[in-house]
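Please read through the structure below; I'll follow up with questions.
Apart from one protein chain that is not included, each protein chain of the complex appears where it belongs.
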Amino acid sequence: MSEPAAAVSTAPPVARTALAFPGPRRIVDGWELTARHATGDLVLADLGPLVKLTVRGPAEGAVRAALGTGFGRTARHDEGALAGALVVGAGPGEWLVLGPAGTGGELLAATRAVVADSGEFASVVDVTHGRALVRLTGAAAPALLAKVCAIDLADRVVPDGSAFRSSVARVVTDVVRDDIRDELDDPAGDGTARTRSYLLHCERSSGQYLADALVDAGTEYGIEVGAPPSAR
Amino acid sequence: MMLLPCPNCGARNVSEFRYVGEAKTRPDPTTATPQEWRRHLYLHRNPAGWTRETWYHGSGCRRYFAIERNTVDNAVRTAGATS
Amino acid sequence: MSRKEHDDGAGRSRRRPRYSAWSLVRHGLGVGRDWERAFRHHTPRESYDVVIVGGGVHGLATAHYLAVNHGITNVAVLEKSYIGSGGSGRNTAILRSNYLTPEGVRFYDRSVKLYEHLAADLNFNVMFSQRGHMTLAHNDSSLRTMHWRAEVNKLQGVDSSVIDPPEIKKLVPYLDVSPSTRYPILGALYHPPGGIIRHDAVVWGYARSADAHGVHIHQKTEVVGIDVVANRVTGVRTADGRRISAPVVVNCTAGWSTLISDMAGVAMPVQTFPLQAAVTEPVRPFLDTVVVSGTLHTYVSQTDRGELVFGASVDPFASYSTRGSLDFVEGLAGHVLELMPALSKMRLLRQWAGLCDMTPDYSPIMGLTPVEGFYVDVGWGTYGFKAGPVSGEAMAACIANGKPPEIIAAFGLDRFDEGRLVGEKGAAAVGH
């Protein structure tokens, strides 16, 4: 048996998301991202670095209870084992757990623990690197999506906090309606003002294509691409 | 475009689904004669009217499910319905 | 092959005034009588020697060849609607013989040969336009299949070869052959004898000839039952309440063939799928070749009237509905413009659909069945119009002799029980 050869020194690993927008880039926490900051009314942001886990288990039962939501709806965990995570009911007995970038290890462990505690047959797969994730924010977002997605985005069909999977520009995509609270423009002053915002999550290798299709569809609404408005 | 009522996702455009075919029972492979097996493989009822069939919701929940469809006018009802 | 003017007590034939430029002039000048009826109305007889179900090209050609080649004229063709109302009246009329298997090539080549002389044989111009047929390859596996077909074709004496993008461009200048397209054109299988035909004329030509030889064509006559006694066909029942007895019943109903076979108790490896087609408004002729792209599920030709006729692959699910879909025309337009970007301002005029009886191996089912006297000529899927003449000829021989002739030996119903499928599937997916 031979000794493992001494590893040659290589550059520190740089992670890249599925998307590359033209223009300068910079490295943030080991991820190479666009250096642009979008300020327009309609923004497409690359959330590739977010932690993404898929959980599978019985549609009803302990796993579901711990994850806090079921198919078609989302739950944001502000406390508890999954604190900081947005759980999306992505399918019957299928969840997508999204967490802040860099929390991969902890969130995976916490989610595994939740699953293990359930006593049900359930599994967790880390798909952080296997998926593309973007956030589309702005009042024109539904009009843009109406050009690429056949699902009715009216409030009565897809309200805030709901999610569905369908074809977007012919790519199978999880669409999550997750409106953003307007800090600055809140006429009622009671924190109820919201800006339309959607997360779009698809298989990684089609991510660039999907983003290009969204940008093309959004040109008439003045879409801009850039770094995420917030780290959520 | 037809709407297909997915039991999980609700009514969706039929283009989100893949048609799998007439619902068939696979004969016991250990006892079926070659002829029986091939009839299972190749023959279809192909009725003009109601038929029970399998669809796959590939662009949605990714579940296989059975549905009844009238092949003459493409009316759809959930499997087991009688009207 | 004996051709006799037949006039016995059974089928009554008559001499039919022939069509020619001269007859046209005479009628134009008002000289002579009115035009003769091309097909007549008859009261159905109580019995016929042969009852053919289905008044498409297959049923009518079978009737024609039964009369002309075998002198069997006490024959009825029962058609539930009008003649040619099935696939024969709604197909994209592409003829070719560049198939993949030797048995396929031989069979379709015979059909093309028959088509080449059909106008003269029927005294009816069917406008067979042998303008060349081109199947594009957009990736190396389809290019390999093109070569495979070309090599098999050459060995069967069929004119077929693989050509490169510059040659393609020369034949069809509107094609975008640049390498930077999403589906670059790498080559094409080119088949000069292929082309298009005036499909309705083929139906009418056969019907007129069969009628002239004494065959009865009953339109608006739907078969609703088949009588089988002791595993032997004895006759059919029609929707208007008639019983017509016959020792031989032939199923030529393509998309509906399962329903007819069910009436005789014969299970079929057939599934019915709609196939859609569309035409544009006419423009000045610019496309001389039939262009097919299997990868893009599209084919296109331009008729002598100037319209583009488009087709695609069958609908994604089985159905007897001929409504058609928006998906189809959207996909079609996208793919046509991918191939020929200059056509974006042409307008789609009409879309429709027909029914296709698909078999597991994309090959027909012809000949005898377990029920004596019940013959099938079905499984024509998306490709059966071109097979009309040879099928009629072979089915007529099969009925006259009680056994299938060599040319259709590979297409028997029993091949499925025996696991001897024909290897046509690879090439036929969008081949027309």
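The letters A, B and C name the chains in turn, as written, and every chain counts its residues from 1.
The criterion applied here is as follows: a residue touches a chain if its C-beta (ideal position, glycine included) is under 8 Å from a C-beta of that chain, and two chains touch if they have at least 3 such contacts.
Quick note on the criterion: contacts and distances are computed from a predicted model.
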Which choice in "Sarcosine oxidase", "Cysteine desulfurase IscS", "Dihydroorotate dehydrogenase" or "Transketolase-like pyrimidine-binding domain-containing protein" gives the name that UniProt lists for the one chain left out? "Sarcosine oxidase"
Over the full complex, note down every shown chain the hidden chain is touching. A, B, C
From the listed residues C:D200, C:D227, C:D262 or C:E372, report the one that touches the chain absent from this view. C:D200
Of C:A119, C:I168 or C:V249, which sits in contact with the chain we cannot see? C:A119
What residue numbers in chain B mark contact with the hidden partner chain? 1-3, 5, 7-11, 13, 18, 20, 26, 29-30, 32, 34, 37, 41, 54, 56, 58, 62-64, 74
Touching residues (missing chain, whole complex) on chain C: 19-21, 23-25, 27-29, 34-40, 81-85, 89, 102, 116-117, 119-120, 123-130, 138-141, 144-145, 147-148, 150-152, 154-155, 173-174, 182-184, 198, 200-201, 204-205, 219, 280-286, 304-306, 321-326, 329-330, 332-334, 336-338, 341-352, 361, 419, 421, 423, 425-426
In the whole complex, what residues of chain A lie against the chain that is missing from view? 1-2, 4-8, 10-18, 20, 31, 48, 54, 56, 70-73, 89, 121-123, 125-131, 146-150, 152, 154, 156-159, 162-164, 169-171, 203-206, 208-210, 213, 216-217, 220
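Keep this in mind: only the chains that are shown with their structure count from here on.
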When the C-alpha atoms of chain B and chain C are each averaged to a single point, how far apart are the two points in Å? 29
Chain A to chain C, mean C-alpha position gap in Å, rounds to 53
Send over the residues of chain B in touch with two or more other chains. 15
Show which residues of chain B lie in contact with chain A when the two form their complex. 8-9, 12-13, 15-16, 58-63
With touch defined as at the start, can you tell me which chain A residues reach chain B in the complex? 71, 91-92, 94, 150, 164-167, 172
For chain B, which residues count as touching chain C in their complex? 1, 14-15, 18-19, 21-22, 34-35, 38-39, 41-48, 53, 71-74
